[in-house]
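As you look at this complex, bear in mind that one protein chain is not there, while each of the others sits in place.
After this line comes chain A, so read on.
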Amino acid sequence: MQSSTETHVAVAEVEPAEAEPAPAAPLILLEPLEGDSAVCGPDGWCD
């Protein structure tokens, strides 16, 4: 484990990015067969 008195956060800068074009039509989300979302959210929680 590393330690430091300084906090250096590495975040990709959020200037306008050259993203690939979004799909012309909305995505069709295929719903899960079972109940669990099976994702991890931006708060770090997974369920």
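Just so we're on the same page, a contact is a pair of C-beta atoms (placed from the backbone, for glycine too) under 8 Å apart; a residue touches a chain by one contact, two chains touch by 3 or more; residues count from 1.
The rule we apply is simple: contacts and distances are computed from a predicted model.
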Worksheet item: The complex has one chain missing from view, so what does its UniProt entry call it, picking from "ABC transporter substrate-binding protein", "Iron complex transport system permease protein", "Alpha-E domain-containing protein" or "DsbA family oxidoreductase"?
Response: "DsbA family oxidoreductase"
Practice prompt. Please give every residue of chain A in contact with the chain that is not shown.
Written response: 1-4, 6-20, 22-23, 25, 27-30, 32-34, 36-47
